[in-house]
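In what follows, a single structure is set out as structure tokens and then discussed.
With one protein chain withheld, the remaining protein chains of the complex are depicted in position.
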Amino acid sequence: MERRRVGILGATGMVGQRLIQMLTNHPWFEIAWLAASDRSAGKRYDEACRWKLDTPLPPRIAAMTLMPNAPEGTPEGELPKIIIAALDAAVAYELEPRFAAAGCAVISNSSAFRMTTDVPLVIPEVNAEHLNLIERQTWRKESGGYIVTNPNCCAIGLVLALAPLHERFGIEKLFVSTMQAVSGAGYPGVASLDILGNVVPFIKNEEEKLQEECGKLLGTFAGDHIAFADLKLSAHCNRVAVEDGHTECVSVQFRKPATYEQILSAWAEFAPLRGIHEGHSLPSAPDQPVEYAEEIDRPQPRLDKMRGAGMTTTVGRLRPCTLFDWKFVVLSHNTIRGAAGAAVLNAEILAMLGKLDWKKWAAQHQAVPAGVA
Amino acid sequence: MERRRVGILGATGMVGQRLIQMLTNHPWFEIAWLAASDRSAGKRYDEACRWKLDTPLPPRIAAMTLMPNAPEGTPEGELPKIIIAALDAAVAYELEPRFAAAGCAVISNSSAFRMTTDVPLVIPEVNAEHLNLIERQTWRKESGGYIVTNPNCCAIGLVLALAPLHERFGIEKLFVSTMQAVSGAGYPGVASLDILGNVVPFIKNEEEKLQEECGKLLGTFAGDHIAFADLKLSAHCNRVAVEDGHTECVSVQFRKPATYEQILSAWAEFAPLRGIHEGHSLPSAPDQPVEYAEEIDRPQPRLDKMRGAGMTTTVGRLRPCTLFDWKFVVLSHNTIRGAAGAAVLNAEILAMLGKLDWKKWAAQHQAVPAGVA
Amino acid sequence: MERRRVGILGATGMVGQRLIQMLTNHPWFEIAWLAASDRSAGKRYDEACRWKLDTPLPPRIAAMTLMPNAPEGTPEGELPKIIIAALDAAVAYELEPRFAAAGCAVISNSSAFRMTTDVPLVIPEVNAEHLNLIERQTWRKESGGYIVTNPNCCAIGLVLALAPLHERFGIEKLFVSTMQAVSGAGYPGVASLDILGNVVPFIKNEEEKLQEECGKLLGTFAGDHIAFADLKLSAHCNRVAVEDGHTECVSVQFRKPATYEQILSAWAEFAPLRGIHEGHSLPSAPDQPVEYAEEIDRPQPRLDKMRGAGMTTTVGRLRPCTLFDWKFVVLSHNTIRGAAGAAVLNAEILAMLGKLDWKKWAAQHQAVPAGVA
Partner (left out) sequence: MERRRVGILGATGMVGQRLIQMLTNHPWFEIAWLAASDRSAGKRYDEACRWKLDTPLPPRIAAMTLMPNAPEGTPEGELPKIIIAALDAAVAYELEPRFAAAGCAVISNSSAFRMTTDVPLVIPEVNAEHLNLIERQTWRKESGGYIVTNPNCCAIGLVLALAPLHERFGIEKLFVSTMQAVSGAGYPGVASLDILGNVVPFIKNEEEKLQEECGKLLGTFAGDHIAFADLKLSAHCNRVAVEDGHTECVSVQFRKPATYEQILSAWAEFAPLRGIHEGHSLPSAPDQPVEYAEEIDRPQPRLDKMRGAGMTTTVGRLRPCTLFDWKFVVLSHNTIRGAAGAAVLNAEILAMLGKLDWKKWAAQHQAVPAGVA
């Protein structure tokens, strides 16, 4: 099978690097185009990028020339129709719509459009049906392009742990206290003087994002919008001296009674893809989206972050809560499952659902898709 | 003024070392006797101890000979009547009563007797009146000796931040999520392989201690027992890669309405010693027991743990909570305010209250105190 | 091909865990027997062991029962003839000879017999011919058993970097200053209070081991002994806050002139197995035993330790030395290449050389090998 051409916006950052790592040798996608800020555009990738992963930078990528972060900078026909964007929110806000308008499927890791009414905020295992929202987007109607987003790095792990419980017991309210890895702040990101032997009990906008995104993610698709889940969440977000892996302490109150065994079953039986997608599988989806660690002192970032190649969320320490119903701990790899892997998984489910098939779109819209390459 | 002779049980451990650091040059007390486990007894202090503080081991202490951890091992008249005990709970459970029976004031940092009905659990700024409980102890009646305890290292910082609020607004319930320093586990304590680049979301018995001790600390002295405060607490306790300083994220619900300004005032006006003790001061008490840090990302262990020479608790990030009334962050030095300093402060208030004056006791009890030295 | 049965001594320690990780799914070997200290013997592996690796403990291993650390404790015919030993030196000194006497090939990671005259100290890429020494061992003559050792974790990375240079230019003398990971001290090993925000400029016996082992490793097989290489080494060994990966700064003086390009060529052309073994390959041998990192600030433990699945040594920063000829930096994964992988590679080369073929030995010695299983 021919692999689809993919472009990466923000290719030299930490999430951009993880995207390259995950898309190298991907069965469905091929990295065809890399873009970076003006400062880096025009340079070879390996000249512009300080590669910070512990697998080697693939030589083919190293030799690629970085394009400007704009659809206009690339010759007709060379711009890939699939763009995975790993940009800062302010930059994303300006650039992503231009790629969507140019007919590209923009799969964004940024917060810029997550809460926009007609933009889906998706974790494939949780709320793939939200992807139908893209058909409401003006870009989609005009050029075939659209924007799909994945959640904040903390929200992903948390919602993967919550979704199977919400489905069975209904989540009414919850407390979350996070201990987040420094890689979540990008590179150079957190100064070493701020985190060695220290905790920083503040991450800008993080508590707000966590609170608002959970309601949308656990909401239901209502034709032209998402009906948010009726739950209340209070978050405390902290930065700790961990390289990768966000740990979250959760106290949750359900609408229906739930026993210890029922909760473990809900997690164990949470399937990679459900409903209409059952039976299919996605290359980057873990066999087990949520795993329970039996040991008394788990999950831990160092030991558990790479479960399911970094795509599995680990839960542990399920125990009664004095104030709410149950307490537990959630751990998730923040730059794999929480960022690059989340975007790749969104690209995969879009492919599976035919949303990357422009001829199909053209037929449905009786239109000619923009610059198919 | 002649300084009172003090003995230290568990003198070679991390808390024992802090006790030595804080009692060296103390205006009221003099270290007269050091005891350690059988393995170390008989050795010079500097041979038995791996000194882990960044101030030098005082030469006089270095040259002292370690006694066995038992009152019987010391010649009549040489055993100090004031014993500060920094022992593991299991050892404390067996040993502390023997010292109390021998007529000593045992000021204990261990959890062994904290929840015992007639044993005071005290933070002088918070509940000094609980010290009256010692008169109910059988040891006290028979020999003049007694046991007084200080709380768990996490409970101290938390309760210092809660007490001024409880007094004014009444605390109904609260969530606490901690990020605790490795020094809290003693030496060698936490293995480096467990904490470098990692979080351990479990500390044995810690959540239970925090939950039960807060009710007693904020309770009221009712003649022969403590009437516990009617509050509910749910705790999540975590170990992080920090040397010293416990950080705690708190969401609290009050019984009465409280504004932002009222809360800040409550903390700012929280006096070192109140009620009958007003006007007095204790050598180790900080001028300001609770300080509010205005910066958006504070308190932080590295920057704030040494406020008030390590005896001040710093609070910060006061903001509304989605679920309860208010959220904030608490930071406290776990081996100074949370352990050694807590015990020293208890010794100081006992001195101020005349509870270290054995002749007074003898007169009141028409008895001869045991082996006054 | 049937896989050979292997036993592991010290199976629950850090190196034991790495051995299990590396031997699971090994094409030539199968873990058939696990032993641990008396305290653990008789328990299931997963009950006795705190698994500290970030890949899952294989279920088959988890369910295995730990045997006592002695050849006598295992029924006739069940004791594997290949024993990989990950024991502390004092224990190894007592136990390893008993397994050799019982007819086992003991492949040891301990320092106990490394410097013994008739015991080979081997890195397959460097000095495989030293393995002939085993035929001089009394155990070998009597039972077919023998002891083979791998070097200290620091010596392995260093000697891999030195060997290609020694071959071409002759090493006269060198300075080495190490920054060693905490995993090298096992578990619990280094206390977190000793290493967070700290450096410990002392590791017991490490400088001595590094100095003496290099001479033997770079020496030549002289029939009945090793003629040590005539080089002088001065080592400074330090512990730093790194989980895995030893970094070493080296200044070296050669006997012959060497240019920058010649040194890089020597490293690049250093083949996995040379001489009589050329053309063969070992399953765990890296394609490139020594890789040069071009970037100015490399190698680094976090980024380079996993090259070649943790079996490649990375060198970098080759530059002239003011005092000697050249300076460079060496990095090697201390528990893979520096311990478990070193032992597995020794097992592999022994297999390739026919030294694990007991029938061959029996024919040569006209003897019946002890309890072949």
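Going by the order they are written in, the chains are A, B and C; count residues from 1 in each one.
What we mean here is this: a residue touches a chain if its C-beta (ideal position, glycine included) is under 8 Å from a C-beta of that chain, and two chains touch if they have at least 3 such contacts.
Remember, it's a predicted structure, so these values are computed and weren't measured experimentally.
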item: Which displayed chains the unshown chain touches; value: A, B, C
item: Residue of C:P27, C:G73 or C:P201 touching the missing chain in the full complex; value: C:P201
item: Residue among A:C49, A:I83, A:I134 or A:I195 that touches the chain left out of view; value: A:I195
item: Hidden-chain contact residue, picked from the options B:E2, B:D54 or B:E76; value: B:D54
item: Interface residues of chain A (partner: the chain not displayed); value: 14, 52, 182-183, 187-197, 241-243
item: Positions on chain C contacted by the hidden chain, ascending; value: 173, 175, 177, 179, 194, 196-202, 211, 232-234, 236, 238, 240-243, 247, 249, 251, 296-303, 316-317, 321-324, 327, 329
item: Contact set of chain B toward the excluded chain (per top definition); value: 52-56, 196-197, 243, 302-307
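Criterion: only the chains that are shown with their structure count from here on.
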item: Centre-of-Cα separation between chain B and chain A, whole angstrom; value: 45
item: Mean-CA-position distance for chain C and chain A (Å); value: 41
item: Residues of chain B whose C-beta touches two or more other chains; value: 194, 196-197, 241-243
